[in-house]
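Take this structure first; my questions come after.
Note that one protein chain is taken out, while the other chains of the complex remain in position.
What follows is subunit A.
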Amino acid sequence: MGTGFVIGVLGVLILSHAAYSTIQYRALLKITEEEFSGPPINVVLELIFGLILCVWAALTVPGKFLSILPDSDENRCN
């Protein structure tokens, strides 16, 4: 649980950095008066990498799947 949480926080930090980079990129475009067609390639890579980390965290942090079959986990202690 600790490791997945750290990975999730790291993913969110990377996404925030990508957001900040995009804001700066847009400010640059405003100066040169160009149209925004898409974030630069390094921001796109950052977004994908952050997404992968967050997918990993989303799958590991909430907990494990418990078996619902009646005779697998709990051996009925009679």
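Miscellaneous remarks
Here, a residue touches a chain if its C-beta (ideal position, glycine included) is under 8 Å from a C-beta of that chain, and two chains touch if they have at least 3 such contacts; residues count from 1.
In this text, contacts and distances are computed from a predicted model.
Not every chain of the complex appears here, and the one that does not is recorded in UniProt as "ER membrane protein complex subunit 6", selected from "Histidine-containing phosphotransfer protein", "NADH-ubiquinone oxidoreductase chain 5", "ER membrane protein complex subunit 6" or "Translation initiation factor eIF2B subunit gamma".
Within subunit A, the residues in touch with the undisplayed chain are 8, 11-12, 15, 18-19, 22-23, 26, 36, 38-39, 43-44, 47, 50-51, 54-55, 57-59, 61-74.
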